[in-house]
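First comes the structure, then the notes that go with it.
Only one protein chain is missing; all other protein chains are in place.
Should a chain be cited, it is by its letter among A and B, assigned in written order, with residues numbered from 1 in that chain.
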Amino acid sequence: MSTATLEPRVHAPRNYLNADYGWKSWLFTLDHKRIALLYLVSITFFFVIGGSFAVLMRIHLVEPQGALVQPETYNKLFTLHGIVMIFFFLIPSIPAVLGNFLVPLMVGARDLAFPKLNLLSWYIYIVGGLFTLYSAIAGGVDTGWTFYTPYSSTYSNTQVTAVAIGVFITGFSSILTGLNFIVTIHKMRAPGLTWFRMPLFLWAMYATSIIMVLGTPVLAITIFLLALEHLFHVGIFSPALGGDPLLFQHLFWFYSHPAVYIMILPAMGVVSEIIACFARKRIFGYKIVAFSSVAIAVLGFLVWGHHMFVTGQSVYAGLIFSLLSFLVAIPSAIKVFNWTATLYKGSISYDAPMLYALGFIGLFTMGGLTGLFLASLATDVHLNGTYFIVAHFHYIMVGGAVMGYLGGIHFWWPKISGRKYPNMWAGIAAVIIFVGFNLTFFPQFILGYLGMPRRYAFYPAEFQVLNVMSSAGATVLGVGYLIPLIYLIWSMRYGPVAEPNPWGATGLEWQTSSPPPTENFAEIPVVTEEAYAYAPEEAAGD
Amino acid sequence: MSQPIVPQKTYLMVFLCLIGLTILTTGVAFIDLGPYNTVAALAIAFSKMLLVILFFMGVRHSSGLVRVILVAGFFWLALLIAFTMSDYRTRAWTPAPDSWSSTAPPTHP
Partner (left out) sequence: MTDAEAHAQHAGLAHQFEDLEQQQEADALGIWLFLVTEIMFFGGLFAAYAIYRWLYFGVFQGGSHILDIRLGAANTVVLLGSSLTMALSVRSAQTGNRRALVLFLVATMILGGIFLGVKAYEYNQKFVEHVVPSLDWAPEGQTLARLSPGGLEHAQIYFFFYFAMTGLHALHMIIGMGLLLWLVLRARKDSFTPHYFAPVEVVGLYWHFVDIVWIFLFPLLYLIGGRY
């Protein structure tokens, strides 16, 4: 641990953090960097809420008959865990925190195209979050985060309307963020920054934004219809009144499948940045990786029916969706191969961001491969509705997206806060998270294969050992998440002051001070190099 | 958005075309064309939409990027409708066995 130097604030150069003080300067800010921090605090809050629901679930599941809560309450726990984690943590996480902070810096601009819309995005997110918190406090929701009808529309007597309003509202936060990024990347790149000189993080944000803009509105109208059906019982999703519950599923998954790419593409962008920096090498196959990001965004819209193989969809539609689901794996695999090729003969250093990126590659690959089992119609019949699915998506969402998010936070923390964190503790936390994660979720693959259903508050006794293992892992994982929270907050006051480019990385964001001034750059930079212009023989770490 | 100034007369002509198409579509509705009533109505609506987009919304003079974005929006909507519809249209190709009818009496106590 390096000696902490307590720098008196009064001598710190003018930057976006000390440019203005007081709650008004934060709540009415138009600075994309401050808005990013507003999001950072909010999503951390929701991560803790969603994580608490998970902790309760894992405690409950140490006993085959359930150790903690009534089945009705258990249903509410997994529902709210899903809703909070997906809509209020994962979907905003990298785009709204790292994207908001970095996109203007990486393109060499002074702010996003529409700063006021950016602030509005955050307020919309907060209002949506409040509705969801209200629904949790006022009795919860027990429909599963997927809100399948007719249970959610006709039979459930929980706070479906309230949470539907919350999710509906928050969707617009997503839409505005995506819109802002697309316009910024198209119209505000610095002189010399051609499309194929952009860092791959920007390509990832661009692809993610396409999904946000095209997909989220369909979720909005679906939730709107669900709320109308819940209130008026007209019959559009209720078989008893002539409606088709599968129509809800089609509309719901048209967004919710691409939504998982909203969650993973940004993490892939982060990984590209980290791998290039900590292998001191240009990303292998830069253009292919860039095109793969867009390909994932486009193909991701064509596979939603794979969530409905066993709910009554036509077999022929299922065949098409199955084939397309296999195709969408290809661009993701291309990226994994390219990252690996980048590592080959690179000059590798194992700082905390790199540990997260390497963990991502391994865990995302496992999650992705298990997705192929599920894309195959015949095996999905056996695995659907089991813990195999739960393990699959947690490998991607937590082993992938969350590790990508944490890696990004650790990589850009000196830029964001102007401080460095203790590398030893960061490394320890990364390893604890990796171990805890695998202990939590690998047993769930086995449980699912053996037939344990998901969303059940109790299970046959022969599954207890694996469940206890999983719950033990969750404890380790929780400790792992707590450690960065502590040292990152600690670093803001006591961490050594960071220089503009502590990692020796390429990219425009590292050409300005840490933290950057409010206007980002004294003069708009002119780009003359390709991305990732690392000299291969350069020593690791400056 | 530095677009050329369109003469008022052009706007007026487009408006009259739109009115004409509206009269046409209303009139066609009183003639029996079977399934082609729907085709005709949609074709006319599509033409009206094109007139509004090209002339009133200025897409005639807009950049290629705007046109790509617009086409992408419609294409994505077409994907949603087409893929969803393909499920409903092909369900009958593998009809459920008779014993699965929900109105059939239960076969075991």
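Here is the rule we go by: a contact is a pair of C-beta atoms (placed from the backbone, for glycine too) under 8 Å apart; a residue touches a chain by one contact, two chains touch by 3 or more.
All values reported here derive from a predicted model rather than from experimental measurement.
Enquirer: From the list A:Pro64, A:Gly144 or A:Pro217, which touches the chain that is not on show?
Expert: A:Pro217
Enquirer: Name, in rising order, the residues on chain B that touch the hidden chain in the full complex.
Expert: On the chain B side, contact with the omitted chain comes from 1-3, 5-6, 8, 11-12, 14-15, 18-19, 22-23, 25-26, 28-33, 37-38, 41-42, 44-45, 48-49, 52-53, 55-57, 62-63, 65-66, 69-70, 72-74, 76-77, 80-81, 84-85, 88.
Enquirer: I need the residue numbers on chain A that touch the omitted chain, in ascending order.
Expert: 104, 109-115, 175, 179, 182-184, 186-188, 213-218, 220-222, 225, 228, 232-236, 241-244, 247, 250-251, 254, 524
What we mean here is this: only the chains that are shown with their structure count from here on.
Enquirer: So in the complex, which bits of chain A are touching chain B?
Expert: 186, 214, 218, 246-247, 250-251, 254, 301-302, 304-305, 313-317, 320
Enquirer: For a test of understanding, state which residues of chain B touch chain A in their complex under the given definition.
Expert: 65, 72-73, 76, 79-80, 83-84, 86-91, 93-94
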